[in-house]
Each structure stands twice: as structure tokens, then as C-alpha cells.
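Just one protein chain is left out here, and the rest sit where they should.
On to chain A.
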């Protein structure tokens, strides 16, 4: 039995649910979205990730219908939705502030959207009960929003936006107001609900870990442009630019000049240091400036001289102890700081490396990625 991997974006026959075609949005002189194209497919959990002010919220508000693009078109299931007002779109949104109606009970909040359609009383009641069960809120149906906790309010907001079974659900920083532990639980809950209902989710977040956890694909945005759109693992392991590599997770970036032979590259980066050996599928001109990016967990730290493609000697300046992991900040002879991360598989007393120790850093020639910019 072969399991098909969910990847409609690789299938040329698949029709996207949402298409942004050359969308630009300007507020006065400020360009929030700059000639942007994306395809989002059915049943996807699509994350828009970027620093605040990068245009991700504007993009989402255009999908909901609260903003109109200055130029370009937005298609939902092949139909241009730009002229459609928000109350006529098969799109629902979960607001960052939740925007629960304070004068209505949890039950009435969830029923609010259903009552705007022409569903019968019984149908509405059934649907609300179903939503209450899905979000485990049945006990709180009669309470007002101010009588329940933050996590429960978040679930009411989700239930309310899902009640009308929209083609597309937009989530604007849905977990921003929750504390770390609750946020993790809720992330898995969101994924679970997304799978159960089969709804397409578009989530806006500035939390890279959240985007990585929940999303089928992540779009990294900066200054109104898409920098890279890919699955979380590709974004993490094969970023296309230094910006993406730096934005997602922790990374060591070494700038140098390339000299390539086949897929092997040697990067000359500092006086008196061995060139770094890496591999790449791209072509670099001899002497071209390039950036070598390597994640700290791919750098091994040892006290003995290891045997590896790349070896660097340095001194431990700082140790960040995170419980499960430790990150060592190692200063190389020329002053460059490198981070190396190890899993703390042994208890503290048994580990050999401490402050001011001379250590070796090593990594294989396939551990890092070479970036042009």
C-alpha cells in the first residue's frame, strides 16, 4: 500500500482554490503588497509568516474582503472575489482579538453566522451542538464571553468561524494571546480540526515555530513580497536566501568567496583558516561572494580533534542551557562567533565541555547550504 503525500502544489493538474494574480495594495504612498502571486490549494494549511508590517495581515484582510487591492485580482475557486462584499464571501475569519460578541452567550455567538442564512431552527441547533462538541465547549454554551478563560474564548472564536462551513478559514494570529503551553496544545488541536473538517486554512503569524508546526506550506514575507513559499522542511533545510535562513530558526552565516568544481565548492572566508567545503546544486562563478549557512544542531562540538570534512578550532565563550539542548557560543581565532548545539542526552555532571575550553567544531560537507544572497 502506498500512501500519497499531500502535495497538490506539485501537481500541475490541480486547480488552486485561491489565486492572487499580480495583487498590489497601496495605502497612500506606502506599498503594503507589491505585485504578489500565490496559489493556495484546497485542504491546505497555509501559513503567512513575516515580521510585523510585512503585509501579511493586509493580504488576509483582502481575502476576507475588508480591503480591496489597488490592482490585480483575487480568485476563489476560479471566480474573481474582489467586487464581492465580505458578507457575501464563502470565507470566514477568526480575529486576532477573537471579536466575540460580548452581549451574546457562547451558543448565540456560534449561531450568529448560521442565523444570517436561511437554515431552519433545528438545523442551526444541530450545527451549533456539533461545533460545541468539536471544540469541547458544550459545558460553556450558556456562558457569556467574559465568563470563560482565554483558551476557551479562542475555541469559541474558532467554532463561530467554522460554523458556516466556509470554503476558506482565515486565522489572524489566532494563538497570540495564549501562553506558551496552551499555545502548543491549541496548535495540535487546530491541525486536528483542520483535518477533520477538511477546510482550507490560511493562518497569519509572526511566530516561526507556530508556522512550522501547523502548516503544510509556509510563505515567508518581507516588505510586501513573498520571499519563499515551500513546505516547512524545505524552508528550514533549503532556504533560498539569507533572509529566510535567518528568519526561521537559528543559523550561522559565513560570508566568503566560492570556487566550484562540479557540485563541490570551497569557500575561502578568512585568513589562516581552512576553506569550508560544501556541496551545492547551483553554479557559482569563481571568486563570487557567497554565504554559507549552517544550523547550530548540524555543528558537532568535541574536545578531541575529529575527523570530518570541515574542522574549526575555537574557544567556548558562552553556553545557553535550554534543558533538552545546550547551545555553545564558540569564538574562532579570527573573532567569528559560531553556534553549536547538542542534545543533552547525559545529565549535567557528565558533560565535559565548559566555559573557556578549547574545542573543535566540525560538520560534513553536506550539512550547510550555499546562498547567493
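Please note the rule applied: a residue touches a chain if its C-beta (ideal position, glycine included) is under 8 Å from a C-beta of that chain, and two chains touch if they have at least 3 such contacts; residues count from 1.
As a convention for this text, contacts and distances are computed from a predicted model.
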item	value
Chain excluded from display, named as in UniProt, from "Putrescine/spermidine ABC transporter permease", "Heme exporter protein C", "Thioredoxin reductase" or "Putative tricarboxylic transport membrane protein"	"Putrescine/spermidine ABC transporter permease"
Residue among A:37, A:71 or A:149 touching the omitted chain	A:149
Among A:70, A:97 or A:334, the residue in touch with the chain that has been omitted	A:97
Residue ranges of chain A at the interface with the undisplayed chain	64-66, 85-88, 91-93, 95-97, 99, 101-103, 112-113, 116-117, 145-147, 149-151, 153-154, 160-161, 164, 177-178
